[in-house]
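Taking it in order: structure first as structure tokens, then the write-up.
All protein chains of the complex are present and in place, except for one that has been dropped.
Read from first to last, the chains carry the letters A, B and C; within each, the first residue is number 1.
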């Protein structure tokens, strides 16, 4: 999954800031797809656990995070200028999802891992929302 | 596709503003799905027409509009509070897409029709972005 | 959402079977989008109900049905020849989902309604899977 980086390195006329932006966008697509996967896989895990894990609001937040990560990835893969807007919302939802995972499953390795993936995606999307 | 309206009418304790909000959200999901369909179907039409219709920026805007309409519909179907954010962006992209369709295909019935669907979705999403 | 029908009626050179096929496909896209909506909205309803409604296998089947209906609609909106394959699987999953909704919520109006929407989508997809 390194196509954007490769393109950057083979475009001699791109100046430094443009190359830097492509590297950041490439990382952001990767982080959005990882978070899309992590949240999507956590839904059946949480439903199987039951109790607080399967609470409707927690499943809703995981699902919303999955949807917005997929959407932000799609906007960047299209090279749409609107990725700045979707990345901004994505960062907000990822932060909320990370907090919810840590609150509900502080000792559940899958929940802790997902919280980390959400935070990395949020950081990456925040950088992109400025471009 | 009237489930939200039906639920509204069978919930006696809901007050007037809550019922009104459910009716608006029900319409907005419907408008987002119609616009998702209209923009998605326009992509192969435009590619088949060639020329200005198949311009990369026009196809990109149609595709971005299709993606955000699907996303806004999903957030509302999930009953996620974040639909206010996705509806706000959706309105922006739908207005840009409507203008582009009218500029490129003023005499093409499918383009004119899509512009109308985009405007109706934008109006509906603007109302939802306030709730 | 009648663009395919409209196009059919304004294409004088299309012969009878081609017009008939476009009408069926138009209906099938509509049925897939309705079922995508019905199953998507049922997930938060079932999670809120708890008990058997919120069983992991039931939520998984509703989610799988939502995903395949969205996919079949997309393949037809793209005019992809592969819609015959996605419609065939869509019919299978919709039938399984209808049965599950009726088994779990025989007296729940939203579950009964969703079962009907799934059956209508299955019938429609079965016709398309032959074309």
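Here are some notes:
Note that in this section a residue touches a chain if its C-beta (ideal position, glycine included) is under 8 Å from a C-beta of that chain, and two chains touch if they have at least 3 such contacts.
Treat the numbers as computed from the prediction; the structure is a model and nothing was measured.
Of the chains on view, those touched by the hidden chain across the whole complex are A, B, C. Only one residue in the set A:23, A:56, A:96 or A:110 touches the chain that does not appear here, and it is A:110.
Only one residue in the set A:38, A:72, A:86 or A:129 touches the chain that does not appear here, and it is A:38. Interface with the hidden chain, as seen from chain C, comprises residues 60-61, 63-64, 67-68, 71, 74-75, 78-80, 82, 85-86, 89, 92-93. Touching the omitted chain from chain B are residues 43-44, 47-48, 54, 56, 59-60, 63. Along chain A, the points of touch with the absent chain fall at residues 1, 3-4, 6-7, 10, 29, 33-34, 36-38, 40-41, 43-44, 70, 73-74, 77-79, 109-110, 113.
The rule we apply is simple: only the chains that are shown with their structure count from here on.
The best fit of Cα atoms from chain B onto chain C calls for a rotation angle of 180°, in steps of 5.
Of all chains, A has its CA centroid at the greatest distance from the CA centroid of chain C. Chain centres here are Cα averages; for chain A and chain B they lie 24 Å apart. With centres defined as mean CA coordinates, chain C is found 20 Å away from chain B. With each centre defined as the average position of its C-alpha atoms, the distance from chain A to chain C rounds to 29 Å. Shared interface positions of chain B, defined as residues touching 2 or more other chains, are 74, 78-79.
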